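Every protein chain of the complex appears in place save one, which is left out.
The block that comes next holds subunit A.
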Amino acid sequence: MAGLELLSDQGYRVDGRRAGELRKIQARMGVFAQADGSAYIEQGNTKALAVVYGPHEIRGSRARALPDRALVNCQYSSATFSTGERKRRPHGDRKSCEMGLQLRQTFEAAILTQLHPRSQIDIYVQVLQADGGTYAACVNAATLAVLDAGIPMRDFVCACSAGFVDGTALADLSHVEEAAGGPQLALALLPASGQIALLEMDARLHEDHLEQVLEAAARAARDVHTLLDRVVRQHVKEASILLGD
């Protein structure tokens, strides 16, 4: 779309947000009864569902079992109706496999896998509506689902995307901003210790701007953490009230 300015002179983006402002986030835990853990998150118009099973026996070949750690198996799938044009293959294509690998890397950093050797933890994420920031929404949904399943984790994992337009770093990109072709960075952070679980960018960005973009992404990830914190506390309070505490 030629002529569409991503950042106006007054500092407003296409959807009326400020440069560092996040989209509205709503999340729920425990949406599926049959899974060990599940969660649903909406970040603006991006909707993602995560389901966790485990730790259970290794399925398939026994040879894949790791003697000292649990195997984390992530599968990413985006529904055929999730994008503007109907997608042919929901999962199994190159992008989904790569996303699955990135999610696996992210969660191997956060889950305490040494507590469950020779077992497997499955994380299935499905994107129901993709409006930019799908990796971030998947990571946030999967964190809530892993917490719902009671699998021990070192810390939350909170993720956000960031871009760079006209000398300003933007946080939480929507599809329009991603499609414009500027640099985009995806950051997954462990908020309490400040450690980075995954940092991914495949565009060109001058190294002088890197710190600014990184800071914007980190600040946004911490804001996400504040929101998810509230959601988890609410869920735990409701659950323990019903159990009569």
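Here is the rule we use: a contact is a pair of C-beta atoms (placed from the backbone, for glycine too) under 8 Å apart; a residue touches a chain by one contact, two chains touch by 3 or more; residues count from 1.
Here is the rule we use: contacts and distances are computed from a predicted model.
Selecting from "Peptide chain release factor 1", "RNA (guanine-9-)-methyltransferase domain-containing protein 1", "Cysteine sulfinic acid decarboxylase" or "Exosome complex component RRP40", the unshown chain of this assembly corresponds to "Exosome complex component RRP40" (UniProt protein name). Interface note: of A:Leu4, A:Cys97, A:Leu112 or A:Ala203, the residue touching the hidden chain in the full complex is A:Leu112. When the omitted chain is restored, the residue from A:Gly54, A:Gly100 or A:Pro183 that touches it is A:Gly54. Touching the chain that is not shown, out of A:Asp9, A:Glu85 or A:Glu207: A:Glu207 (per the contact rule at the top). Of A:Ser8, A:Gln26 or A:Gln195, it is A:Gln195 that touches the chain left out of the display. Summarising the interface, subunit A meets the missing chain with residues 36-37, 54-57, 112, 114-120, 147-150, 152-156, 189-196, 207, 210-211, 214-215, 218, 222, 229, 232-233, 236-237, 239-240, 242-245.
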